[in-house]
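Encoded as structure tokens, here's the structure I'll be asking about.
Shown here: the complex without one of its protein chains, the others still in place.
Labels A, B and C are assigned to the chains in the order they are written; within every chain, residues are numbered from 1.
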Amino acid sequence: MKEPVRVAVIGAGGIGQRHCQNLAQLIPGAELAGVADVDEEAARRAAAFGRGAVARRDYQDLLADASIPAVVIATPNNTHTGIIEEAAQAGKDIFCEKPIGLDLPSVDAALAAVARQGVKLQIGFQRRFDPAYRKAREAVAAGELGPVELVVATTRDPEPRTIEPIRKSGGMFVDSTIHDLDSIRYLTGLEVQEVYAAGSNLIIPEGAREYLVDTAVTFLRLETDALAAITNSWRAVYGYDVTIEVMGAAGKIAVGFEEHASVRRFTAQGVCHDHVYWFLERFGEAFVQELAHFVECVADGREPEVSGQDGRAALVLAEAAARSLRERRPVPIREIG
Amino acid sequence: MKEPVRVAVIGAGGIGQRHCQNLAQLIPGAELAGVADVDEEAARRAAAFGRGAVARRDYQDLLADASIPAVVIATPNNTHTGIIEEAAQAGKDIFCEKPIGLDLPSVDAALAAVARQGVKLQIGFQRRFDPAYRKAREAVAAGELGPVELVVATTRDPEPRTIEPIRKSGGMFVDSTIHDLDSIRYLTGLEVQEVYAAGSNLIIPEGAREYLVDTAVTFLRLETDALAAITNSWRAVYGYDVTIEVMGAAGKIAVGFEEHASVRRFTAQGVCHDHVYWFLERFGEAFVQELAHFVECVADGREPEVSGQDGRAALVLAEAAARSLRERRPVPIREIG
Amino acid sequence: MKEPVRVAVIGAGGIGQRHCQNLAQLIPGAELAGVADVDEEAARRAAAFGRGAVARRDYQDLLADASIPAVVIATPNNTHTGIIEEAAQAGKDIFCEKPIGLDLPSVDAALAAVARQGVKLQIGFQRRFDPAYRKAREAVAAGELGPVELVVATTRDPEPRTIEPIRKSGGMFVDSTIHDLDSIRYLTGLEVQEVYAAGSNLIIPEGAREYLVDTAVTFLRLETDALAAITNSWRAVYGYDVTIEVMGAAGKIAVGFEEHASVRRFTAQGVCHDHVYWFLERFGEAFVQELAHFVECVADGREPEVSGQDGRAALVLAEAAARSLRERRPVPIREIG
Partner (left out) sequence: MKEPVRVAVIGAGGIGQRHCQNLAQLIPGAELAGVADVDEEAARRAAAFGRGAVARRDYQDLLADASIPAVVIATPNNTHTGIIEEAAQAGKDIFCEKPIGLDLPSVDAALAAVARQGVKLQIGFQRRFDPAYRKAREAVAAGELGPVELVVATTRDPEPRTIEPIRKSGGMFVDSTIHDLDSIRYLTGLEVQEVYAAGSNLIIPEGAREYLVDTAVTFLRLETDALAAITNSWRAVYGYDVTIEVMGAAGKIAVGFEEHASVRRFTAQGVCHDHVYWFLERFGEAFVQELAHFVECVADGREPEVSGQDGRAALVLAEAAARSLRERRPVPIREIG
């Protein structure tokens, strides 16, 4: 066996904890070297997944550790670009949770630092590592569907957050729709020319003044004039609702995953099965696979499949959606960047 | 348009009423000419579906009516063979509900009368007219599955009957399993060489002494040594449960139909849909199609697809199952007839 | 039995033929009295479904026939309003295929004639008579889903038409999307405040100059700020693709119907089932039920459930979509009428 890649995780919230556990337990080629979080207790809990992983309050301690070649950034969205820059400066290969950032100038600065230092950067669009999305992409790429004509995508979270975390995340387009935006680019292999978005505050009324909608529809015109429709919601009481279908001249492919355990109950009230409830249930394995891919790229000196440019491209679309929402008009992508 | 075929219905119980309505309303080539039932009020209700249909207490009045070339027999199972004989004597073409009878001597006498008079006889195995069963048969016949190896069939009624109607019907094998027995012959095109059956009284204990089981499993060895398993129950609280799968060397085909309306409800309790509840919901259209086929055969002088021999062959298997149940051993078909 | 209602059908194209057959064979309370079509041969073929139905070149002959109290209009879309006016003038109760017309002034004139003469008018939104749509509406109306938040609807035809019939039909919004628009009003019980639509010519390029798109996405803001997304296409090679899901605060309900016969084939290549291919397969029974409802309303002097105002309301939305497509902006409904 090769020496494992020592990886540090910055940010020990929900998804950070999971990345720590995956690195420590499920990715043979990796070793959890350390965890940093301003909440030191959380850092300690996450570090305990690995043998010998250190816990730190200040992530700069980990960036300064020469025995650590790679970091995972799982901090709040508004801190991503700053930490990417610092990590690049420190010569670390970087895995950064989506979104890459909340505004283009800081993203471009971060990407410039990455390029300058020649480090690797992978963005956490984990759906690209789900077997169903992979198969769908392969089918499209192989021409099974003919030219793509229509895409319908859905991402709905099971439980509404409160306004404060929504505000911090940058809002629905940049935090949730961005998965659909990336999936559409990934599955179709096409770029977007125009975005129209509309939203409502049906669940969290206090977001309305700041355009922090909780329910949204987003339309895309792709470069070939194929069209796409996305619907999003912060609340789907039945569970995590993520589906996508791609239709082309020769057929359609649909990715779904509503059923959790493959058990159906037949009673006098009807036939029922459960629904996958949380993104870690739906994409748990994809989270392992994306990190395994990153660790392999670090070990082998290859470029990760999901690049910083992919992170930027999805952010551009999310910004276009946000502008469309505010200005109530379709927004050409070239306006944004 | 051709002159419609005038058809009389003998027996105005549940399924008789449905045959009357189908003849009067849904089969353009037929006319409901009359209905007979010892319950004259029931006969009148059924006759009212048609314009000008007469209602009679005594079915012999209808057999004597020269303007009526064809009859449907939907009386209790123990009266089928007697009425077939009389109707054949009267020169009528005959559609008879399953089972053709309850014992082989009387069946053979009825079939002899049919042959002697040269009238047509169709048995009401309506599943043969369901589009799903048709497609399955075509797939098997076309060799899509290769040689058949295993069949698994299920028929479960939603609501348990009381002992009296069960006793009159002849019991589960002859009244319910007989559909599976015929379906297996129909779908595979194979005859049976041996039957083993076991049963229990879990629902209607008073049937136990008479071997009137409410829950049963039946095993068939087909002529090619392919095997089949059937499960039956008088009670499936979730609805009418009828499925069959045929597996061969090159694949499997499965016929199911649990969902009634194509609506799914997603709530915090799970994802639910309804279940088809009653055989008239599941096979309503097949009941129309089988009668339409009979009416066409009468009009065109063709032999119906489901013959009296098919009715007899299924009864032989049901008798073998009943003997196996009583004698607790596998029963070779050649023992029966 | 009551005397059947004598109904004449105007227009003997595809759907007109079906209406004739349904009236003659499947609706006990109706009698096909006559058929009119400029193609007299088509009229004769359709009249042959009934006994004694007359075939005419000129529908005005049928409007002049005092023995006929009711008519079905199944002529090209651009002739609907004129014939409605004439039929109303002649005192006939009217069943008119969707769309009610192609422009609001003529629709308003037709509705005025209907009101003046006190005749009944039902519009052919047959989905309202499909059991799955009915159940979905009942669930929403009963509050099972809580307040509606998001709707996603799809209508895709299996085979692309040529430009000429598309032009005549008025185009996608008025001919196809109009079903989704009505379904959304029907299922949610909500009116629409704003429409945004985008379209492309990916299949039939020659429609582009006239805004006769073949692929479209339409967004609706409902009166409660709930949102809806519709996708349409003139070509879905796998079959007729009609689905709708309504999500609310307490759950989601989804209507689908992709499977035609309930048969699945398992082979080394995978597990496959067929797809409903044509709207008459999917909604065949709904077409019977809507006419049966109309015939009952005529017989009993009741108002049909799907009114002329429903026809007008859907047309208003289709016009808003068409304007949005041309002007590339969201269109408030109050602009249209």
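Odds and ends about this structure:
Convention: a residue touches a chain if its C-beta (ideal position, glycine included) is under 8 Å from a C-beta of that chain, and two chains touch if they have at least 3 such contacts.
Worth saying up front: this structure is predicted, and the values here are computed from it rather than measured.
Across C:108, C:191, C:258 or C:285, the residue that sits in touch with the chain not pictured is C:258. Only one of B:58, B:149 or B:191 touches the absent chain when the whole complex is considered: B:149.
Summary of contacts with the chain left out: across B:212, B:247 or B:276, the touching residue is B:247.
From the options B:109, B:217 or B:299, the residue with contact to the chain not on display is B:217. Summarising the interface, chain B meets the missing chain with residues 147, 149-150, 152, 154, 156, 196, 198-203, 215-217, 219, 221, 224-229, 231, 233, 235-238, 241, 247, 249-252, 328-330. For chain A, the residues in touch with the chain missing from this view are 1, 24-26, 28, 48-49, 51, 131-132, 135-136, 139, 144, 247, 250-257, 261-268.
For chain C, the list of residues touching the undisplayed chain reads 236-239, 241, 258-259, 266-275.
Heads up, the rule we're going with is that only the chains that are shown with their structure count from here on.
For this structure, the chains sharing the highest number of C-beta contacts are A-C. With centres computed from Cα atoms alone, the innermost chain of the structure is C.
For the pair chain A and chain C, the distance between C-alpha centroids works out to 42 Å.
Inter-chain centre distance (chain A to chain B, centres taken as mean C-alpha positions): 57 Å. For chain B, the set of residues touching two or more other chains reads 266-268.
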